[in-house]
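Below, a portion of the complex is reproduced, with chain positions unchanged.
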Amino acid sequence: MIFSLAVYGAPFSCQASDSAYQFACALLEQGHRLHRVFFYHDGVYNGSTLATPPQDERNIPTSWSQLAEEHELDLVICVAAGLRRGMLDATEADRYEKPAHNLEQGFTLSGLGQLVEAAMISDRMITFGN
Amino acid sequence: MTETTEQPAVNPKKLLFLNRKAPYGSSLPREALDAVLMASAFGQQVTLVFLGDGVFQLKTQQDPSEIEMKNFSKTFAALELYGVSSIFVEQSSLQKRGLTLDQLLIPAKLIQSHELTELLEEQDQVMSF
Amino acid sequence: MILHTVNRSPFDTNCLNDCLEMAAAGSSIILIEDGVYAALSKTQFTDQMLAALPKHNFYVLRPDLQARGIQDCIIDEIEAVDYSGFVTLCTELDKVVSWY
């Protein structure tokens, strides 16, 4: 079955990101397909490559990134929500003349259309809100 | 970044957007509205429901200029342009909050909770905001 | 005495109820952000507010009322103040407790 997930909560602050990640692992383990994880609202912070939790704690952006590499996942951060909150890739940093970019490997910035497309394409769309 | 509004070649889906948060205290209502417009641009069968504190999003006379926020309630007018006409407000939510339909800034239909129950069941996907 | 701030909708959370339960008689309460919805005059929550009015000094933040389009729909006895009035209240009372 084809799943997509929508994540609206900030990592390290509320449990939405953790729940979405655990759910993603479980559905992949069962052999289902994960079409996309779409990060919106405070969920965009899941893609920060600068997140530096203590070494004995989970690193949520890195965990997503590794899962994406293993399973060729499409991790999409809403570009409008991301820009507002300071989540930039090299292209956007350049365009807005910002001094740095901070997107973790495996994440891409794209439009809200990707959320809608995920809802259209997937058999199940699960929202992890806060 | 690539923003595509190209419509994927699948049949339109019934997508219901369930709005339960009050405006300004959270930016989620505003972000929900953007998603609704996008779904409509993609040619989907969009239904918009306001439940609980979500009904406050439609209150007339919003003016957040003093708190330096944008009056996103003006964007609700775009729903008509986008052809989104399936807009419902849950009756008891409105009543509990002392609001009437004429205090809402767009024409919305009243819906009873049991009707909403059925409406949810008819959808392909429900997007909660 | 204490100035209590409440920033959540009374229809959504127990934030204001918790505050009302703990606030001393004669203390002050200012409704801000989504808390301003508690000041509405014709809601399911209005009776609770009217019952609490004699016990506390209630204020509501006018800019937050205006943002939400409800400045004309609130209980008469609740005084609307702007940020300057909010600051003044903080100085007049001994300390501030936030309920969120």
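In this document, chain identifiers A, B and C correspond to the written order of the chains, with residue numbering beginning at 1 in each.
Convention: contacts are C-beta pairs under 8 Å (C-beta built on N, C-alpha and C of every residue); 3 or more make two chains touch, one makes a residue touch a chain.
Note that this is a predicted model, so its numbers are computed, not measured.
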Query: How many of each chain type make up the complete complex?
result: A x2, B x2, C x2
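To be clear about the criterion, only the chains that are shown with their structure count from here on.
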Query: Using CA atom averages as chain centres, what separation in Å is found between chain A and chain B?
result: 24
Message: Suppose each chain is reduced to the average of its Cα coordinates; what separation in Å results between chain B and chain C?
response: 28
Field: Junction residues of chain A - those touching two or more other chains
entry: none
- request: Would you pull the chain B residues touching chain A in the complex into a rising list?
  value: 1-5, 8, 10, 13, 15, 27-28, 31, 34-35, 38-39, 41-42, 44, 124-125, 127-129
Statement: Per the touch rule, the chain C residues reaching chain B in their complex are 7-9, 11-12, 33-34, 37, 40-44, 46, 62-64, 66-73, 82
Task: Could you please specify the touching residues of chain A with respect to chain B in the complex?
output: 6, 8, 40-41, 79-81, 89, 91-92, 109-113, 115-117, 119-122, 125, 127, 129
